[in-house]
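Here the complex is missing one protein chain, while the rest keep their positions.
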Amino acid sequence: MSNNFSLGPKLETLATALEDSYFAYRRIHHINTVHLPARDEVYEITRRLFALIFPGFFGRQDLTSKNIHQYLTTEMDGISQQMYQLIYQCFRCRSKNDPASDHKMASQATERFFGELAHTRELMANDVLASYKGDPAAQDTDEVIFSYPATIAIGTYRLAHTIWKMAVPLMPRIMTEHAHSQTGIDIHPGAQIGKGFFIDHGTGVVIGETAIIGDNCKLYQGVTLGAVSLPYDETGLIKRNYKRHPTLEDDVVVYSNATILGNVTIGKGSTVGGGVFLTQSVPPGCTVSTRPAELRYRNRCVVLGGGRVFDYWI
Amino acid sequence: MSNNFSLGPKLETLATALEDSYFAYRRIHHINTVHLPARDEVYEITRRLFALIFPGFFGRQDLTSKNIHQYLTTEMDGISQQMYQLIYQCFRCRSKNDPASDHKMASQATERFFGELAHTRELMANDVLASYKGDPAAQDTDEVIFSYPATIAIGTYRLAHTIWKMAVPLMPRIMTEHAHSQTGIDIHPGAQIGKGFFIDHGTGVVIGETAIIGDNCKLYQGVTLGAVSLPYDETGLIKRNYKRHPTLEDDVVVYSNATILGNVTIGKGSTVGGGVFLTQSVPPGCTVSTRPAELRYRNRCVVLGGGRVFDYWI
Partner (left out) sequence: MSNNFSLGPKLETLATALEDSYFAYRRIHHINTVHLPARDEVYEITRRLFALIFPGFFGRQDLTSKNIHQYLTTEMDGISQQMYQLIYQCFRCRSKNDPASDHKMASQATERFFGELAHTRELMANDVLASYKGDPAAQDTDEVIFSYPATIAIGTYRLAHTIWKMAVPLMPRIMTEHAHSQTGIDIHPGAQIGKGFFIDHGTGVVIGETAIIGDNCKLYQGVTLGAVSLPYDETGLIKRNYKRHPTLEDDVVVYSNATILGNVTIGKGSTVGGGVFLTQSVPPGCTVSTRPAELRYRNRCVVLGGGRVFDYWI
């Protein structure tokens, strides 16, 4: 027995079997089609945009008042070209138009994105300040920018939402799912979120496509803003594209692991307590909480005699 | 004070202290042993397999009917050789056999893996279609493949489970834990899962080693399929290797943050509601839900007077 290996004559048969399977499931291959955008390129652009938004934190470190303008124009020029190519591919891989139309749409989308960038940055700056103000463990805004999952998740959402508004396919969702992978915070790029948003810890947070969140809201880990029930259209497919997620008005706080489902409204300044399961609207200025579950205390030796019902593992 | 640093004469003492600690805890070093498999190699093979499964999405983009066969045979040949070396190391680092036996086992395992690959791909294709059908926010299958955590977590599980069945040590768990790290979805490679499986959002999902899941099941974020109680064997160690996790029959849906524990069966077509905590079996065709907790509504100003019991942060 040597330590070399070969599939030998089987290779041909096995390759053919896999090839047949490609063409049996046409929807999950991209052979003989226009090229898909490269996912790594989306990640790279997001990374470059974060460096542009938070100068001195990521990327080049020696920025001064003297070199900043030159740095900025060079970077914006480079990123905009890379982004334009990618957005073109996103449009193109779904398009029935001629390439020239798609080039034009890509050009307009890229210009609009950069036209809004200073405003997007203002939103991201406000989110960072909201994180600092909202968390007693935060030592300063440097720490928030360098290490808070909220900075990655909300910031990526801000950038992706701008692209989502221009109906660019694929790219916005790839961006937010990359942030989801890094942070455990799943914000759909279609959600609408006001100024000064903060999510503390964040693992397990889900914010659905048609959720609307006002200014100065705060969520904790494990909060779901989801949808209720599953309506089907006449053809038996699930219905898409209607308002099915909650609206939070300004200054709402939702504590950890609360679940809010459906097109309900949580009024201005209201607070939803930890673990609350809510499928109805709440007026402004309210605190909603669950009547605490009755706790059972048992002495261990008694429990050992009678079977340890709540001792479990996975 | 210069900006150079050295531990100076202490270096020798400190290195000796650490060296002593290596040999004090023999189970957590690999010095003087056969080489462990390299973890990065496992990640790399998983990445290459995904490119093979979803052609045109990851890896090479210019695939056509003309070049696909050549691409496939070259890639399969390359991946199979890399995989064989790695599987050999996995067997070898635990083995008491001669190297030749381990080479033979590695060779058989690699051949069997590639023999099943077209079938494994069929399962992964069905999972992608199930994701698309099951989520109203999904725009098409391209989006599902490019950005859904389910694609990474379930797909990696499918590949790892095939390797797990051949009793290859270390590799399957390293694969699924890498997917866990990327997605927050923790599927043990030993679980048995039927066709058309979908997990939406997914952060916090845990599926234990002896769980069995039928066809066309769907889970949401935060669902645990775990085990109850902690039996010890005669020697005082926890018992391993017995059926301790739930069975879901076909067409079962489990909503977010539900916990199902123990060797219980959820019957065909049943639905388990959000947040349900279940340690008993459910007959087919049932909907199980928790009686909604009684909610308390308080006006904020009243609350401020009486102490804000449910205002907490972390």
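The chains carry the letters A and B, assigned in the order they are written, with residues numbered from 1 in each.
In this text, a residue touches a chain if its C-beta (ideal position, glycine included) is under 8 Å from a C-beta of that chain, and two chains touch if they have at least 3 such contacts.
The structure displayed is predicted, hence computed values, not measured ones.
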Which residue of B:92, B:201 or B:298 touches the chain not shown here: B:201
Hidden-chain contact residue, picked from the options B:27, B:66 or B:96: B:27
Sole contact to the chain not displayed, among A:5, A:84 or A:157: A:84
Hidden partner chain, residues of subunit A it touches: 52, 54-58, 61-65, 68-69, 72-73, 76-77, 80-81, 84-85, 88, 100, 103-104, 106-107, 110-111, 114-115, 117-118, 121-122, 125, 128-129, 133-134, 136-137, 139-143, 145-149, 182-184, 201, 203-204, 206, 208, 221-222, 224, 226-230, 245, 256-257, 261-262, 274-275, 279, 290, 292-301, 303, 308-314
Positions on subunit B contacted by the hidden chain, ascending: 1-7, 10-12, 14-22, 24-25, 27-33, 35-36, 38-39, 93-94, 134-136, 169-170, 173-174, 177-178, 180-181, 184, 186, 188, 190, 200-201, 203-204, 206, 208-209, 220-222, 224, 226-227, 237-241, 244, 253, 255-257, 259, 261, 269-271, 273-274, 276-278, 282, 285-291, 293, 308-309, 311-314
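In this text, only the chains that are shown with their structure count from here on.
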Geometric centre distance via CA averages, subunit B-subunit A, whole Å: 21
